[in-house]
Structure formats: structure tokens, C-alpha cells
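The complex appears here minus one protein chain, its other protein chains still in place.
Our next item is chain A:
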Amino acid sequence: MLMFILRRILQTIPVIIGVTFVVFFIMQLVPGDPAVLLAGEGASKETIEAIRDQLGLNQPLYIQYFEYLTSVFKGDLGVSLKNSQPVLDEILVRLPITIELAFFSIIITIVLGMAAGIISAVKPYSLTDVSVMLVALLGISLPSFWFGLMLMYFFSVKLQILPVAGWDSLLHVILPAITLGAGGAAIVARMTRSSMLEVIRQDYIRTARAKGLRERIIIYKHALRNALIPVITVVGLQFGALLGGTVLVESIFAINGLGRMIVDAIRMRDLPMVQGGVLFASLIFVVVNLFVDVFYRFFNKRIELN
């Protein structure tokens, strides 16, 4: 198991280099010349040229990339074009907020989704099952920007029990986390249900029954562990979608997280900031995938890393 984790960690290195590659070259495709942007309107040709020289923008692309890569590994993500602050400092302020939001959202996705899926699967085609699955269908269909606003309207404006926006206390986390986690919960619920129904038909469940085990133990010990294997994959994928969702949800609830930072940076054409933000979002994703693989392996020891 330890070997597996170690090898899996080593495997992320080429992935991370790949990420820097993609992030760097996508930025090259963005229209507009950063030197012109930085120099401001009406700057002389000489000034622009000087800036270009200073930033190394007149070097060949592969040298620029190589320099970018070395500075990234040194922890230097450049300075913001907007306020000349180091990009890394800004990210380190914003990152914990987004991680906190993502953490609570994925908890909602997992707990709510699996619970709903199990409840449905235990009594398939019952009224409970049909209602739970109907809610899940709604959860998948509702766009998060609308759902977030509706939650805000009911709980903050009408009932006034939760704060409207901002990020000061745990109370502030509730609505954004629900908004962000709901869609995933719905998908996880449907996946858990179908996976459980599949597993309950298997021969080894019959064996467990023939052993005289209680229905509870059959469901939670014998069926669930097997049913969770595909669900873990879905949760991992959902986390990717969730990271994308933070951009929207942070904007709706005025949360100063990484997602909102990227949106603002794009609006300002603050390229180093965008680059740094996207890089970190990708890193989170890589790390989460690592965890998913380790969990997967834990639940299903048949998986061998080749």
C-alpha cells in the first residue's frame, strides 16, 4: 500500500509539469500584448520595448516557458500587473477560502448523495425511492447561479437566519456549500442507487443472507463497500466540476476565494494572476485525484498499479 502511494505521488510530477505547459501556452493564445497592456495607453514604442525586454517577452517561446517553469518551481509566480504584488502572496490568501468552501461542498455531496442513494436502493420503486430520485433529478437540473440566489432569497432575505454573503464565520459557509454541493450530491445519489441495486443482485449477497446475517449488516458491510467503488470515481470527477463551480458561487456570494480572483484577473487582463490561479486550481485537482486513487485502492485491493 505504501509503495502504491509513493509510486502514485511520483506519477503526479509529469502531470504537474504538463499542467504548467498547458497553462503557459494557453496564456500565449490570449489576444493582446501584455507589454502594451502594462505600459498603458499612449506609451512610446521605446517604453513598450523596454518592458518587453525586462519581462523577457522578446525571447523565443521555449526559453520563456523554461524560465517560467524554473521560476514556478522556485515559488515565483511573477507579480500582478494590477498592483505589482507577488501573485503567490495573493493566492496564498485566497486559496484557504476556496479549499474550505470546496471541502464543505464535497462533504455535502458525499454525505447527502450517498445517504439518499442508499435510502433509495434499500426499497427500490417505493414512494421514498421515487421522491428521493425526483429531488435528485431536480438537483442535477437546477443551475447553481439560480439555486444559490433562491437559497439566498429564502434563508437570508425572507427568513433572515443565514448571512447573505461574505466569509466571516461558519454560518457564511452553509449556503455557498449547499449551492456548490447540491448538484454533485444528486449525481452521487443516482450513482449510489444504481450501484447498490447492481450489487444487491450479486451471488455474494445471497451468500451473506444464507449465513443468517441481518439485513443491516448485509447492506452496510457486504453491499455498500462494493457499491462504493464506482461512486468514488464519480466523487473524484465531481470534485473537478466543483472547482469550476467555485468561480460562480464565489461571485454570487461575494467570497474572496481563488475562483473569484481568477474571474477578476481575467476581467483586468492580469495575465500572471490568471496563470497562477489556474495553476493552483489544477494542482488542487491533481492532489484530489491522488486521494481518490488511494481510496479506490483501499476499497478495492484488486487494483494494481502497472
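The working rule: a contact is a pair of C-beta atoms (placed from the backbone, for glycine too) under 8 Å apart; a residue touches a chain by one contact, two chains touch by 3 or more; residues count from 1.
Note that contacts and distances are computed from a predicted model.
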Name per UniProt, for the chain absent here [options: "Ferrous iron transport protein B", "Peptide ABC transporter ATP-binding protein", "NADH-quinone oxidoreductase subunit M" or "Chaperone protein DnaK"]: "Peptide ABC transporter ATP-binding protein"
Residue in contact with the excluded chain [from A:47, A:64 or A:300]: A:300
Candidates A:213, A:237, A:268 or A:294 - the one touching the absent chain: A:213
Hidden partner chain, touching residue among A:202, A:256 or A:289: A:202
Contact footprint on chain A, counting only the chain that is left out: 202-204, 206-214, 217, 221-222, 225-226, 299-302
